[in-house]
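Taking it in order: structure first as structure tokens, then the write-up.
Every protein chain but one is kept in place in this view of the complex.
Letters A and B name the chains as they come in the text, with residue numbers starting at 1 for each one.
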Amino acid sequence: MVGWLKTILPWLLLAVLLLLPKTNPSDNLIRLLFITAVWTTTSLGWNLLGGMAGQVSFGFAVFFGLGAYTTALLMHAGHSPYFGFIGGAAIAMLASFLIGLPTFRLRGPYFVIATIGVTEAVRVIMNNLDVTGGSSGYRITEDQPFSQNEHYYSAIVAVALAVLVSTVIANSKFGLALRAIKQDEDAAADLGVNPYTSKLWVHAIAAGLTGIAGGIYARRAAFFYPGDVFAFQTGISILLMPVIGGIGTVWGPVLGGVIYGMVEEEISVKFPNLHLLIYGSLLIAIILLEPDGLLGLLRRVFRLFPSQQAKTKLAGNPG
Amino acid sequence: MDAVEYLDLLLKSLLLAGVYAAMAVGMTVIYGVMKIVNLAHAGFLMLGAYFALEMFQRFHVDPILGSVLALPVFFLFGMAVHWLLIRWLPKSDTPTLASLLLMFGFWLVLQNIAYLIWGNEDQSILTPLTLSSVQIGQISIPKVNLVVFAAAVFCMAVLQIVFHRSWFGRSMRALIQNPYAAQIVGVDDQKTARLTFGLGAAFAGFAGGLLGMLFSFSPDFGRPFLLRSFVIIVLGGLESVSGVALGAILLAILETFGINIPLPVYWHGWSFHYLPPSYQQVIPFALLVVVLLILPKGLSSLFNRKWKAA
Partner (left out) sequence: MRGTLIFIGQNIRRASILALALGGIVTLCTGSSRAAVADDTIKIGVVLPTTGSESKPGQYQKEGIELAIKQINDAGGIMVKSKGKKLKVEEVFYDDGTDSKKSASLTERAMSSDGVVAVLGGYSTALGTAESVMADRYKTPWITTGAGATAIFGKGYQYAFGSLSPVALIGTTSAEFLGSLMDQGKLKKGLKVAMVVENTDHGTDYVQGFTDWSNKHPGYFQIVLNEKFELGATDFSGILQKVKNSHADIFLSDAHLPDYITMHRQYLQNGLHHQMVSYGARGPEANARQALGAGTDYIFAGIWWSNMLPYPQAKKFATDYKAFTGHDVDSWYAAPAYDGMRILAQAIAAAGSLDKTAIRDALKKAQLKDSVLPGQVLKFAANGQSEYPFVITQNKPGNKVDIVFPKDAATGEPVAPNPNK
């Protein structure tokens, strides 16, 4: 019963999201869902590398920004925006190899710190690059009128793709290999997993998803600049979402993306003087009280009221 | 540029390195003992600057003395933070994501509290020292930088003595080298961790006061210094005080000289060009990445290797 519900629920959710614009919702709801979908896509991407393979990167802003710039430049050259998104993904993946090839030789804190160095260096270089408008940023102008729904659909498709990719990886041999790397890299290597190439590939997939999200974001924002898309802060936001939601799972990052996309803006609008305090405290509370994120919390709450079947299981399992 | 000018720049970058070292050392001790990358470090720096400012404005305490007074105050503050938040984190011998984000969340809270107390003014500390300088031949050295440098070096020397001579210092070093063996021989790791976090916070507060004498600050202050601290402690190999000093010197020199030394460029034949100053901030981060790739354990591994060989 429960298992059946679990398979049907995501499809139901997708159907609701796709049919939503037909019901004439407010512009604001569509906008919030768009933002949520974009951030959830990056969150799922980050989670593949950070959650499943355990490689914490602060550098995802690079892929987000490259996706944005590539899409904008391709659109400027007269290509369709959808070709732009794919191009953004491709360039982000290429960059992920350039970054990953040297840095994945590093372990633990050194990898984390290297990713910080890369983002900052890329940001300053992009600020000075004349081809992309340097620090003035880049502006996308489209001839066709602004269509709220078109942007919305492209973001929903991206997030559905991200969920699909995550689910497939989580249930595959590749996913197992990633989890083995997270547990113990040396042991994984002994079991015949090549940690280096596995990390490179999952990094590329994660970067591709983030690049698409960056492109979709950029097309709707229509203006962006390096101090924004390549900011350290952007990288931190991308990593906060899966942590808030529940790291290493498929639905945790989605939950985190929803919190970030919807709740954070509400907080900052309602409490212009206290939003940092509230958001910071929320983060502290989640980390100290529920290391598995909100998804872990939900699981616990449901376990408090277990079905009969689960109760007997628990009873049969002392300790 | 002539030799005197290079000497001038060299002196200035060395003076800057003193503050850089003081600011990074707090991060290093916390990392070394507890394997926590303290993202709230920037928040401590900012509070330290405001502490020195308040002492200066309300009680007319010289900001150098104010910075030194920040040491005990922030020591207690750090211990309280440890008691309140950090001791609940699961222990680990590599930095965990949880610890990173806990400190990030705490940084946000500190920033917001500072906005509530001090508002968003760009504050600064102006003393008679601030704008005067010592003239040696053609070289002029800002007095405030000299004093700040002296204070930083003095406190680092005291730290080094604590590190090597006291029971607490020995416990810390034991925990850095081998946490398991240290506990077996009777080091109380919780207590040492608490003291260490206090010490790290104390140095952050102290360095914050010193930075407050050199720069203007607001509650948003500290971000560029946080990133520089990262670079320095990585250059220094993450765990040693002398490594930090070395990393700080290297960073300060490269930052200053990076745009003043002509670089050979090949573009339709060889020619010499200066790096445009707008690229100055690439230097620390590019340096960071390069050093990590060549020497994954930091600069001091070079020396350690030699010592081991000897």
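One rule holds for everything that comes next: contacts are C-beta pairs under 8 Å (C-beta built on N, C-alpha and C of every residue); 3 or more make two chains touch, one makes a residue touch a chain.
Predicted, not measured: the structure shown is a model, and the values here were computed from it.
Peer 1: For the chain left out of this view, which of A:Lys6, A:Arg107 or A:Arg139 touches it?
Peer 2: A:Arg139
Peer 1: Quick one: say which of A:Phe63, A:Phe85, A:Trp201 or A:Phe224 touches the chain that got left out.
Peer 2: A:Phe224
Peer 1: One chain is left out of this view; which of B:Ala21, B:Met34 or B:Val144 touches it in the full complex?
Peer 2: Considering all chains, including the one not shown, the answer is B:Val144.
Peer 1: Identify the residues of chain B touching the omitted chain, counting contacts across the whole complex.
Peer 2: Counting only chain B, the missing chain is touched by 1, 5, 8-9, 12-13, 16, 111-112, 115, 119-124, 126, 130-131, 133, 135, 140, 142, 144-145, 214-216, 218-220, 223-225, 228, 252, 255-260, 276-281.
Peer 1: At which residues does chain A meet the chain that is not included here?
Peer 2: Contacting residues on chain A, toward the hidden partner: 26-28, 31, 35, 124, 127-128, 134-137, 139, 141, 146, 221-225, 227-228, 233-234, 263, 265-273, 275-276, 278, 281-282, 285-286, 289-290, 294, 297, 300-301, 303-304, 314-315, 317-319.
The rule we apply is simple: only the chains that are shown with their structure count from here on.
Peer 1: If we count contacts the way the header does, which residues on chain B are in touch with chain A in the complex?
Peer 2: Within the complex, chain B touches chain A at residues 31, 35, 37, 85, 88-90, 94-95, 97-98, 100-102, 104-109, 111-113, 115-116, 223, 227, 230-231, 234, 238, 276, 278-279, 281-282, 284-286, 288-289, 292-293, 296.
Peer 1: In their shared complex, at which residues does chain A touch chain B?
Peer 2: 50, 56, 102-103, 105-106, 108-110, 112-114, 116-118, 120-121, 124-125, 127-128, 232, 236, 239-240, 243, 247, 273-277, 279-284, 287-288, 291
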